[in-house]
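Removed from the display is one protein chain of the complex; every other protein chain stays in position.
Order as written gives the chain letters A, B and C; numbering starts at 1 within each chain.
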Amino acid sequence: MSGLVVEGLTVRFGATTILNALSLAVSDGEFFVLLGGSGSGKTTLLRAIAGFAAPDAGRIVLNGVDLTGLPAHRRPVNTIFQSYALFPHMTVAENIGFGLRRKGVGRAETAATVVRMLALVRLEGFGDRAVQRLSGGQQQRVALARGLAANPALLLLDEPLSALDRGLRQETRADLAALQKRVGASFVLVTHDQDEALSLADRVGVMRDGVMVQVDTPAMLYERPNCRYVAEFLGAANILPVTVGADGLTAQATGAGIVAARAGTPGPGLLALRPERLRLDDPNAPNRLTGVLVGRSYRGEVLEQTVDIGGGTILRVARSLRDGLAAVETPPGAAVVVSWYPDASILLPCS
Amino acid sequence: MSGLVVEGLTVRFGATTILNALSLAVSDGEFFVLLGGSGSGKTTLLRAIAGFAAPDAGRIVLNGVDLTGLPAHRRPVNTIFQSYALFPHMTVAENIGFGLRRKGVGRAETAATVVRMLALVRLEGFGDRAVQRLSGGQQQRVALARGLAANPALLLLDEPLSALDRGLRQETRADLAALQKRVGASFVLVTHDQDEALSLADRVGVMRDGVMVQVDTPAMLYERPNCRYVAEFLGAANILPVTVGADGLTAQATGAGIVAARAGTPGPGLLALRPERLRLDDPNAPNRLTGVLVGRSYRGEVLEQTVDIGGGTILRVARSLRDGLAAVETPPGAAVVVSWYPDASILLPCS
Amino acid sequence: MFLTTRFVVLAVPALWLVLFLGVPLAIVGVIAFAIPADTVPPFQLAARLDNLVLVLTDPYYRDALLGSVVVASITTPICLLLGYPMALGLARAPARWRNALLLATMLPFWTGFLMRINAWIGLLRDDGPIDAIGLWLGLGAPRLLYTDTALYLGIVYTYLPFMVLPLFTSLSRRDVALEEAAADLGAPPWSVFLRVTVPLSLPGIAAGCMLVFIPVIGEYVIPELLGPPSASLVGRVVWGEFFGNRDWPTAAALALVVLPILLAPLAAVRLWRERA
Partner (left out) sequence: MFLTTRFVVLAVPALWLVLFLGVPLAIVGVIAFAIPADTVPPFQLAARLDNLVLVLTDPYYRDALLGSVVVASITTPICLLLGYPMALGLARAPARWRNALLLATMLPFWTGFLMRINAWIGLLRDDGPIDAIGLWLGLGAPRLLYTDTALYLGIVYTYLPFMVLPLFTSLSRRDVALEEAAADLGAPPWSVFLRVTVPLSLPGIAAGCMLVFIPVIGEYVIPELLGPPSASLVGRVVWGEFFGNRDWPTAAALALVVLPILLAPLAAVRLWRERA
């Protein structure tokens, strides 16, 4: 089978189970993102694939070859470390050529490949520079060039953008996506940043406590999370306890009927509502809850307003400021109607 | 004069000028945020006010009292450190009471104040805990309680939320704003996070290279930045070189006429356009540029599309996904018209 | 590879400990129960307690043990009082100078121990420079050589670096923000020092005190060269029994009795750390 297959991978450190019988398949040429909070085991999974964490059970297979027992230096997999881990006692070219030389590639061929890799990451002519003299963004690109130089079947990236400034991070994100399509290798990238995961990935795997919670495309994960954890981890979510009946949903706090685009299993459930899909001004939306405007938080492109709908429930409603702040007229304390369309109702199982 | 007044403050470390004749006034009870990148001098300004950085010139006056020559322990100013700097060899109560005891307040009165402060930060009953046993969020609240215990006229906060997780950070942000209104002290908070600055501040001061670039309310800063630096530091901005004529603006790249709500001084200038104020679907907006859709980046609540309008210029257009991703129909490669209303045209001086 | 690394990690220091600590200790333990004899080596293996009983009951040995504990208990706090400001001064130096300053501080202690002790003999000897200064000041010649004062001077001078080094390590790792926080909350400099700097350097203080106390208990060269002939300290007595009287079993028994004295402070510190 082509691509990466992880089967029932378990990793323990002492008494703690870091990865718990985790399985995963990444296709050839796919950009796969592992998303999770600290302690979710995402970095350990990456290290197990690279050969730096020994699994207690399970297998790691790449393009049909079982890697599980191989030491790190024998795996056709390269890693971009979070700190980049560039060798400070070598030049840029020596760093990029390090892996090729160790694999027995000759000097001339290595030099030619280094030139090609430098062009790939737009660092032409930087070969003789000392690594420490480079900016953070340049170091990141050298790390990419070094990781890709030996043409690995799989590139592992451990939070490769986290050390960059916000502005540079967004720019580099676009470059990274383009680079992946160009070289055609599978990328597995670890991050805790949901924006990064949504904008980069072909598919995202959300991890929690050593278990894969949901694997899906960015849009499916955001619009159809399969549990409360995913709904709240990716973006903001208002959570309302509801009762699913034969004829539809009922909000437990207010008894109001709610229409959803998709049916759920009868019984208690949770309704997740994305703040940007709630409106304060739409008379046509079928789902309606009355409340009082209690607060606002300005974020420049978005104004987040909070509405108390009674029963101790506060809803967050996000309004894109596409016409500027002056276009928002509702004063705090005003009575408002929060409304939304059926396809914005996300029904989740309880807890 | 009531409040904090900083006049012509200059701080040098060796040959480097960190703060360059900086002046600033913060009113009594105001929540003021200092926003800037690393190296902008914002933390040094905070440390100079607290008494940890000796100014080479200038004055710091608080409620009419000149603090400039006073050592840190004599200033009626308290600081929340970025690392919290809680004393690890003391309990929560001893940490909170430390300042009061040093100021000669008796044991009984200190204990009573500590109980009051614990209630203020919702940590009732945590007084006897060891500081290291607390979670990050709890430590942050102990630091706040300790800083506020002696009832300072001015509280300085050095990136107080940066050590917290994203979810906790947003929650704590709301708590912090509410706390400030309750205690009524002036807060001066340093951050590099624009969202934090916009949502917390009564006013924001944007710093760069030791100089105050613009001081204004969040909405004014975002919608009427006074220079390119502020426009790009707060939120995303498309920048177009324009020529300001007697009868209006002309885009230098395409020659198209552009309408702005406010007039500028004739000559060359820069036009800043916020991505969320550009539309691809509005036939009524008077400013129109034709282009080709070249890319898209999904962020869950927002879809960012990039449009090539020719002359090497790529515009970023952000569309709020209030109806979900399915509502967006324009395919990549399509010819589109980017349009916007005159009040979305932000005219800036060159460079 | 994982097994190998772990094995090496444990094997290297373990071997080392066995070779340089375990083996000598075991030898001392065996000899302490042997019978002195005029053979080579000068003992016959046995399992009698006589040597230990003698060492614990004879006033000569008891006084030597007590004398060593007294000297160590006096010199350790003196070293602490002198070493703390030195270590703090070093730790507060700018980072790029710190190592150079540390090297410079330790350099004089580094070589020629006997040479330096001889310099002290030269300074302290009757009618030497110190006596001359005393006379010149009209205070009379203090005649310090071969007195307890000279003994204490020599020991403090020799063991000061053992105090400074761990204190410096501890103080240079201290979080300056904590001291700033204390000042920010209204604590004047002396209060910051007493309430924050000192309590947080307690591990360094404990390490430094042990590093001085333990070797001073066993010290025998300085008392010999600088101290009064009457000062019977345990290191000197062990040395004398071993090389002078060739009574190895008594020397070994004394060494064995000293061991708990050396381990007591180590155990106390460990207990105190675990409680905190």
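Quick note on the criterion: contacts are C-beta pairs under 8 Å (C-beta built on N, C-alpha and C of every residue); 3 or more make two chains touch, one makes a residue touch a chain.
Remember, it's a predicted structure, so these values are computed and weren't measured experimentally.
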item: Residue among A:9, A:22, A:50 or A:315 that touches the chain left out of view; value: A:50
item: Among A:99, A:127 or A:225, the residue in touch with the chain that has been omitted; value: A:99
item: Which of C:44, C:73 or C:118 contacts the chain that the document leaves out; value: C:118
item: Contact residue for the chain not shown (choose from C:124, C:214 or C:237); value: C:214
item: Where the unshown chain meets subunit A, residue by residue; value: 50-52, 71-74, 77-79, 81, 83, 85-89, 98-99, 102-103, 146, 150
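Here is the rule we use: only the chains that are shown with their structure count from here on.
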item: Chain pair that, of all pairs, has the most C-beta pairs in contact; value: A-B
item: Intercentroid distance (Cα basis), subunit B paired with subunit A, Å; value: 26
item: Interchain centroid distance [CA atoms averaged], subunit B/subunit C, Å; value: 56
item: Contacts with 2+ other chains: residues of subunit B; value: none
item: Residues of subunit C whose C-beta touches two or more other chains; value: none
